[in-house]
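The structure appears below as structure tokens.
Some chains have been omitted; the remaining ones sit where they do in the full complex.
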Amino acid sequence: MLEIADIIGIIAFSISGFIIGVKNKLDLLGIILSAFFTALGGGIIRDLLTRREIFAFNNSLAGSIVLGVVITGIYLKIHQKNIENKTIFVLSDAIGLSSFSISGALAALEAGFNIFGVVFLSLITAVGGGMIRDILINEVPFILKEKFYGTVSILIGFILYFFHFGFIIPFIFIFGIVLRVFAYINNWHLPKI
Amino acid sequence: MLEIADIIGIIAFSISGFIIGVKNKLDLLGIILSAFFTALGGGIIRDLLTRREIFAFNNSLAGSIVLGVVITGIYLKIHQKNIENKTIFVLSDAIGLSSFSISGALAALEAGFNIFGVVFLSLITAVGGGMIRDILINEVPFILKEKFYGTVSILIGFILYFFHFGFIIPFIFIFGIVLRVFAYINNWHLPKI
């Protein structure tokens, strides 16, 4: 199940990287880079910090999906379709958020990290790619502004640190999706100080 | 002695990350991340570059201190108290600068790095966390503007490269603190070209 979730997540994250690249008037190379960083950057950081084989550089599926999204995106002109607020996109993005957070937390647990490491890896795997993209295009990362997005990752990392039994993972996965979609619909946000 | 110095440094760096997060109107998650990156980011880069176990993800003391500072900071509203120019803060920050620089230089020496590696690790361990924070909030890193701050790290790395005998480290530690405080009081800065 998580593998399909990963694929859906890579598609959703590539689309958001593609659209932001086009909107920032990057050239074709910049747009491809924006899609790659958004979809695969978080996983590369995860593999670097946990000293695993870098998945995106060893399995060609991930990169092929990103490339496919960019080509399809240009062909279908998806950047003109305000896709980001469509239900299908919000849901796909939530699936990616939940599945990437879980993969980050599991990698951290396997590496023997403490709770800070597990929560951080959960967060950086899910939102690190988007952060790199936002830094590149000179914006304050969305994660520092977007309401209740990274918080979902953090909660997933937190829960998984205490309850990392195989059978519980699907429930956490669903929990993450529901929480994000619910937060999106109800426009939740964290307090400022 | 260095362990206490590290703790003081983590506290001072967390406070500065906390205050900058609040001042940049980040939400609660953003503020916590700002404090974490400022206090622990440099050490994570150090451990990544020297291929050591990542301290912050294996020892829970560091993360707990950061979390404690954020909670205390919110409770005491330290962001309204202009604490950054108080003697106690300047001194704590100088202690952190000196002790983080030494830990970076020692890790680089142990990894067999040359003088450029030792000086770079000394610098990036002490100021890397603050640089990440400044990049995230879309500011030119303070280290590129702040007068005579990173220079202290560089001098520490330089001296330690040539004289890395155990008994000399406390003297270098004191030297770093005195130099930074002295530079702060006298408003030293490096020349421009």
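We call the chains A and B, going by the order they appear; numbering starts again at 1 in every chain.
Here is the rule we go by: a contact is a pair of C-beta atoms (placed from the backbone, for glycine too) under 8 Å apart; a residue touches a chain by one contact, two chains touch by 3 or more.
Not measured: the values here are computed from a predicted model.
Trainee: Given 2 placed copies of the single sequence, give me the total number of copies for the whole complex.
Mentor: Across the complete structure, the repeated chain appears 3 times.
FYI, only the chains that are shown with their structure count from here on.
Trainee: Report the inter-chain centroid distance for chain A and chain B in whole angstrom, where each centroid is the mean of the CA atoms.
Mentor: 30
Trainee: Quick one: which bits of chain B touch chain A in the complex? Just the residue numbers, please.
Mentor: 22, 25-31, 33, 36, 44, 48, 54, 56-60, 62-63, 74, 79, 135-138
Trainee: Would you mind writing out the residues of chain A in touch with chain B in their complex?
Mentor: These residues of chain A touch chain B: 48-49, 108, 111-117, 120, 131, 135, 138-141, 143-145, 147, 150-151, 154, 189-193.
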